[in-house]
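Shown here: the complex without one of its protein chains, the others still in place.
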Amino acid sequence: MSITILNFLIGLGIAFFGFVLQTSIAGLNRKIVGRLQKRVGPRWYQEFLDIFKLLSKRATSHGWIFDFGVIMALGGIIATAMFMPLTSTFNAFGTYDNFFIFVYLLAVGMLGMAMSASGSGNPWASIGVMRALTTMLAYEVPFMIIILTIIKIAGSSLTGIQLYQQAAGNNWFLIALPLGGIVGFISLMGMLGKKPFETYIAPAEIASGPMVEYGGKQLGMLFIMHEITVFIEVSLFVHLFLGGATNIFIFILKYFLVYTLANLISNVNGRFKIDQVVTFFYKWPLILAIVQAFIAIYLGWVI
Amino acid sequence: MSSLAVLLIAIPLIAAFVSILSKKVAPYLLLIASLINVILLFYFVPDGIVVIGGYDLPYGINLFVDTFSRTGLGVVNVLFLVIVLLNIVEFKKYSSVLLVALAGLNGLLLTGDLFNLFVFLEISGIAAYLITTSNHKPLATFRYLIIGAVGSSLYLFGLIIFYGMFGTLNLMDMVSFIQANNVDPSALVLPAMLMFIGLGVEAKLLPFNSWVKGVLKDSNTLSGPMIAAVYAATISFVFGRIINNLLTLAFVGNLLIVVLVLLAVGIFIAEAMAFASTKVREILLYSSIAQASIVILLFVNGIVLWAVYLIIANALSKTVMFLVINKATKDHGDDESDSLQGVFSKNILVGITFSVATLSVMGLPLFMGFVVKLNYLTELAVGAQWALLAVILISSIIEGIYFVRMLIKLWYPEKNEVTVKFDLGFKVVFVAIALILLALGTYTAPLNTLDNSIDTIAEVIDNG
Amino acid sequence: MANIELLLLFLLASGIVSYFLTKWKSFVGSVFTIFSTMFVFASLAMYGFSGQLDTTVNVIPVLSFAQTNIGFYFAIIIVFVYLMVSFFHPYFVGEYKYKNSYNVMFLLSLAGVIGTFFADNFIQLFFAFEFIVWTSMLLIPMGKSKKAAVSYYGFSAAGSFAMLFGILVMRSVSGSFDIDLGLASLAGGQATLVFVMFLVAAFSKLGAFPFHIWLPEAHGNAPHPFSPVLSGALVKLGAFVAVFAILRIMPSTPLIDFANSNLPHIPLGQYAVVILGSLSIVFGTLMAIKEDDAKKLLAYSSMSHGGYILVAFGIMTSQAVAGGFYHILAHALASAGAFMAIAAVAKQTGTTKMSELGGMIHKMPITYIVYLVAIISMAGIPPMGGFISKWLIFQAVIDKGMIFVAIAVFFGSIGSFLYVFRPLAALFLGQELREYKVKVKEAPFLMLLPMLIITALNVYTGVIPSAILNFTNGMLVDLGLAPVSITMWDIVGTTGTLNPALIALVFGFGVVIAFIIFIVLKKSKKVTLMETYTAGNFVHDEQLLHYTKDFYAPLERLYIKYTTIMKEFYETLAVKVKEIGRFGKYLFMNKFIGTTILWIIAILLFLLVGEVL
Amino acid sequence: MTNSMTNVEFVQNLVKSNVNVLQEHITDQYQVHFVVEQDQVHYILNILKNAGWIQMSYLSAIDWPEENKFELVYIVFNWEKPVYVQIRTKIDRENPVMNSILPIYPGSKYYERECHEFFGVKFPGNPDYEKQLILENWDDIPPMRKDFDPEAYSKRKFPQREYSETYIVQSEGKSKLAKMEARKQRAESLRGGKK
Partner (left out) sequence: MKSTKFTPERNISKAETDRKWWEIGDFFRRNSLWLLMYCTGCCAIELPPAMTSAYDMERLGMGPMATPRQADILLVSGYLSLKTLRRLIYTYEQMSEPRYVVALGSCPINGGIYHDSHAVINQLDQYVPVDVYVAGCMPNTEAVMNGFVDLMEQIKNKSANGWKKYHDNYEWYRQNQIQSLGEVDVHDEFHD
């Protein structure tokens, strides 16, 4: 499969589309949450305003590692988004959308941010990074066990997984592997850093964790990175558990539903302590994941 | 010409009597006698049997010289000469005792007659008791005397029973008699075990060697190497010859199992004792007990060649180690491994030679110990003695650990400065022995000149 | 035509020469060591890859060599790590206690390494194996702790004697010490016994789960230039023995194969190895997360990567074994690079304790880049080599559908991200402590050169794996496994294809775009590190703003109680042996003569009773 | 509640029997204060502490410029017998020195520092009573002394906002008290006259 500049541009288009989609849906969600709390709530494009306001401000920098980390983070996340297939037919790099690329290129983004956060010299940032890594350790293992079952059944390329679910006779993995769907959603909440697992950006406790020293354009770039990360994670969930999409509108619909559900759950929850997060994920989600994997692989009951 | 072998015993005896007459000339006599012995041994003494006195059966004694006893004599006499040379200045008044010891040791190695062997056992034993008096520990010497006497008397009982059964005292006649009318081995059990225990006491096998600790714990530069290296080598050679020819006929069925279990337990517990002790000399003496038990184990299993080489390797290493540690303790006063820390930081050369000796005893490559250990383990494997193999390997792990712990303590100083001075004579000997160990470890050609038929008694019996 | 035997003799000779040179001036001696290792590496590399290393023996009759693909692969990696580390000698050897014996032991252990990997009979393998053990054992006490050498020797001796027992069993079956003949002739119960014995040797050298106590102490306390060799190179001996044990001895253990076809078709023996491998991954990661000394932390990471290698070999599919071989290369480079960076920092500051260090990046940026690339590869993140091998191993684990092993493997890869980040944050980033502001300066060029070479190799193995995978395919064919299908740029696994070059390209593309966004916007104001948000407090002491002491405290609290079980087990074992010794002394060696006589009578009575009955 | 009365009596007997009390006043069943000589303070505090008054609630000073005296007030509390005992003493104002009670109540360290900072009373025996505790870089006499004029300080140090003309609210002479009374009346009426 020859890779040309066109593929790169398509990939960039996907990344940009992901950013725009996620930012507007985030705006809508802030509106919905506002209405939930019986208040008017911001305009739908408020997220865009925030980001461009940040990019227009003059920030402070703590040395070259502080800036290089942010660039590496945003670069890594854009690279991951370029691989993301939007629908089962449309993606930038053909059959190279291997699942492990997403998990590990995401880790490059995390590493970049962690590096620049602890390079900023603020103890809050280091504590925030420590909490982010510990939460990652918590939600990643159950999620990967479920991914193991899915890959065992449908191969490790995302388009392959989508096509498997869309093929006649097979239905979405959310239905085929019910426990897997639940664990996947809980891990998604962990990945997105939604309220029960928001220990690493806890504004009350550690002054927004790793972001404490960022202002102006670095913070703007990190917001862009956060939006694209959310896009990647939610669209991963859509492709893995909700059977991907044949055309773009179904994809946007499923995307919106998943993100809003996650957001609503997030807004009614308190916040875990960091070791509660670890013990939580290693209790029920892990057990469910193991049971699901056992049933799906060894007993072969895939509904 | 053939009867020159007698001179090996005669000269030291004569020198001993002369040295009693005039104290002044005694040390020179000692040097001359041991030097003559070494020269005689290497150039003049032919193989073959030397009959003395031509008396008839129970009284006639004959000396038997073959490659086995020749190597034994060689090792013993050379080491004896070396140790005497190093200690002649300090232990001048022990020269006559040493002469008697030399005579006794040579006698042990040469004699083919069992009763004669008992006589020489007593002679060398007495000399040994007198040497240990130099440790100035009368109680330990007394204990060694009592147990030594018990051992040799047990050996005598065994011999009497054998004499009663077969009417002859000569080793070769007795073996041929047993083989001729294939005596039922169960009859031989009691005398064989008595003889085994009798010699076992002298060869430091485990249940019978409570004297070793007393003697070697406070040894000095003379008594340490003498008892641990020379005496141990001689007794191993003699014991090996008897086991290989006479006792193997008895060691059949469950008696063999009992002996093997005795030896294996002895090895493991000796290593554990060394692991548990912190005094350097105690570590060395327990490891020499373990090595002695391994030697006897090899003889019992019929691996004669590598047993001989192991005796040589052990003798060489033990001389170096005991000399170094005794000299260090004499200068420093205390041989606790913590207080002796860093003794080699000042004298690097002695440290290197000591480490070479220790690594060779542990059986690490590039040294003679490795070649010997590898080969005797292979022989044991060929003999399918897996349990023994496992015991030896486990105990060599324990041995490795306590030797490494000791080495590192001696090399790296902690708090107090240990000032020990080794004069040139010592250094020359140490370097020589270290080079031998290194040479035989890498260039193993000379080792395979000899082969298993080293002990020719069996041949002599077969072809008359 | 490089003759292996001549190389060995050359090394022994250069060892002796370096002794006297270092005695004269330590700098000259160390430079001589560099050139001798370089000569050995060059001669091996030039002739080795095409496979015509001359294995004739003319000087020492007893030796005999044979060049195999696997042997050469290990040898070239380890000799390369030796070469890179030897560049550190001129700066470090000067202040050790027995500095002139340091170079000697270094070169002798290198000779041992070559002897091991080109041996064609077991005796020479064992000879070289033991030779490496005692030469490296004498090097370790020159570092901080003396006890480390004792525990190192204890476990290595246990391993090599177990291997000797296996060799002897094999010899009694096949009649000769030849490797291929010996391995082929094994069958039934004896095969299992030899399999277990070789496994003990592999586990003790790799520092895998049951025998891992010595690893942190030996690597953590070894002299700074020697720990990269210990963890990068000498650990691979265990992997080499593991190849014998797992892949070439086929113990006739029952196959795990219930009626259902999805179950992994792995023989029980191999499955036990995989389980132990995953245990050592998990324990290695948990212990590394809690460790405060940077070198001990990296030692525990070598333990967990050893676990990955064991899991890879245990699964025995062609993909897994290729992943295992690739991981050996990736981990050797990554851990050597990381250890060298820590050594460079330790040279400037004198300590490797993370709670005493901080902000090294400002004075040592290049060392920081080296360490960053090393840990990216160690954590298995895309652009670097570690990702390829982990991807292969994941494919194999998923393909076999082993859930609990998958948990351990994924936990290990995420956990490795946690503990490799800790020295990065504690050592290099964060506040620059006052006492290091003046004293510290960048490592000299001769130290940076090897580090940069290793960084370049880390990136190369990550982006273009096809050359190395071709070589490992040759090794797979030797072992009788199907080669991994690779084209020029991408690797075709059982569940998906991977194009590492594309990933690196896209990552570069993303970084360029981010850089453009960064440049277009307004320049930001430079601010020193002390002007951070401290909720209004005026803080003037860097120590207060530097968060390093027990970095993962909340995670630690969950499992801190169980971390010393294995250490206590071995300590009680040592105490038990001591007690037996003391009991033996009491029983046989006490002052009262009567006991000896009692023993004599007892034995005689026992015999007579035995006879009479 | 018989026992609380006995507590106050208990305290009275305790203090009177040990030291001559210049003045004594019982505010209610939980508070009583005694005025004692300066040199008796340490002695009586020791006795109180042994009797169970283990908590030093507060230590401060009152400035009597006309008597040219500082009045130090030590308030101690007993958890078993709930009575606040105030030990008061008058010390000279020009050179106010009072030995520290750190050995008796270690907790009084910060009270003494505060008392020094705001009144200027010296407490030898407390190692760091001169150290700055609350006021940062204070450059005037201790502010709580009555002869300190905060308004003057405020005018001197902090620039005021100038207004073009002065707005002065003229209150129509109705006294503050009368206004409060009218307000209370209206509240009563609103409550519908219930008691």
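Letters A, B, C and D mark the chains in the order given here, with residues in each chain numbered from 1 onward.
In the analysis below, contacts are C-beta pairs under 8 Å (C-beta built on N, C-alpha and C of every residue); 3 or more make two chains touch, one makes a residue touch a chain.
If you're wondering where the values come from, they're calculated on a predicted model, not measured in any experiment.
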Where the missing chain makes contact, among the chains that are shown: A, C, D
Of D:6, D:68 or D:154, the residue in touch with the unshown chain: D:154
Touching residues on chain C - with respect to the absent chain: 531, 533, 536-541, 544
Chain A residues that touch the omitted chain in the full complex: 30, 34, 37-43, 46, 49-50, 52-53, 56-60, 203-204, 207-208, 211-216, 219
Interface with the unshown chain - residue positions in chain D: 131-132, 136-137, 139-140, 143, 148, 150-151, 153-154, 157-161
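Just so we're on the same page, only the chains that are shown with their structure count from here on.
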Pair exhibiting more inter-chain C-beta contacts, A-C or B-C: A-C
Chain whose Cα mean lies nearest the overall Cα mean: C
Centre-of-Cα separation between chain D and chain A, whole angstrom: 61
Approximate Å spacing (C-alpha centroids) for the pair chain C, chain D: 71
Arrangement of touching chains [line / ring / star / complete / other]: other
All pairs of touching chains, each written as two labels joined by a dash: A-C, B-C
In the complex, chain C residues that touch chain B: 60-62, 97-98, 123, 126-128, 130-131, 133-134, 137, 141, 146, 149-150, 153-154, 157-158, 161-162, 164-165, 168-169, 171-172, 577-582, 584-585, 588-591, 593, 595-597, 599-600, 603-604, 606-608, 610-611
Complex interface listing, chain B residues touching chain C: 139, 143, 146-147, 150, 154, 186, 189-190, 193-194, 197, 201, 206-214, 254-255, 258, 262, 268-270, 272-277, 345, 359, 364-366, 370, 374, 377-378, 380-382, 384, 386, 389-390, 393-394, 396-398, 400-401, 404-405, 408-409, 411-412, 442-445
Complex contacts: residues of chain C adjacent to chain A: 260, 262-263, 359, 361-362, 365, 368, 372, 376, 379-383, 387, 391, 394-395, 397-399, 401, 403-404, 406-407, 410-411, 414-415, 417-418, 421, 424-425, 429-431, 490, 493, 495-499, 502-503, 505-515, 517-518, 521-535, 545-547, 551-552, 554-555, 557-558
